[in-house]
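The other protein chains are all here in position, but one chain of the complex has been omitted.
Presenting chain A:
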C-alpha cells in the first residue's frame, strides 16, 4: 500500500523530505478515530464531557472510564487509545505524588502539564517505542487563579484553552464551543451545554450506536476537588437537551 508518507513513515526517528514525522501524525489519526471529549473553562470551574459509544448492551454503565483523577484537584480526560491514556495518567499520578512529597504542596496544573508534555515527547524520539496514541485534557480549579484547562496532543504540544475538544467530532464541537460565552457560564450550565453539543452536534444517531455521557468537574461547588458530575445532573441535562429538540421541532 502506498500512502503519503511511504518510506518515511516507519519510525519516529525519520523526517520526511517536507519536514514531517509521520509516525506522530499517525498517532493523531488514532485520536481522531476515537469518540469526542470536550473540556470547558467556566466562571467557577472546569467541566469535562465525553461521548461514550455503547458498544454492547452487555456493558455496565460507567465502565470503560475515560476521565481520571490525579491527586484530588486535577482531572484528566482522554481521547484516543484509552490504554495509552491510562499510562500517561499513571505517570501524572506519580509526578503529583513526588511533587507533594518534595514540597508539601499540591502540584500546580501548569507544572503537571509541562512534566507530562516532556514525558510524552520522549516517546517521539526513538524507533523502539511508539508515540502515545491519545490526547489528554487536563483541568483544575483554584480559588485564586480560577479555572485552568490544558490539552496535550501526541506530538507533546501542550496549549492552554478556555474551551477544547478532542476526538472524532472535535471540529464541529469547537465551532459550537466558540459560540458560548464561557466567562459568564456556571459549571451547572456548562453541563447542559456540553450534553447538547455531544448529543446533538457530535453524535450521529442514525449512523452510530447509542451513546453514554461521562462528565466530571472541578469547581467551586466541589471545593476544588475533581469529582464525577452527579448522575441526577446529567439526567437533567439530557432531559433539557431532549426538551430543546422538541421546541425546535
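Here, a contact is a pair of C-beta atoms (placed from the backbone, for glycine too) under 8 Å apart; a residue touches a chain by one contact, two chains touch by 3 or more; residues count from 1.
Criterion: contacts and distances are computed from a predicted model.
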Hidden chain of the complex, named as in its UniProt record, picked from "Glucose-6-phosphate 1-dehydrogenase", "Latexin", "Proteasome subunit beta" or "Branched-chain-amino-acid aminotransferase": "Proteasome subunit beta"
Selected from A:20, A:43, A:130 or A:227 as touching the chain missing from the view: A:227
Option touching the unshown chain, where A:9, A:25, A:44 or A:72 are the choices: A:72
Touching residue (missing chain; options A:93, A:110 or A:130): A:93
Where the missing chain touches chain A, by residue: 62, 65, 68-72, 93, 97, 100, 216, 227-228
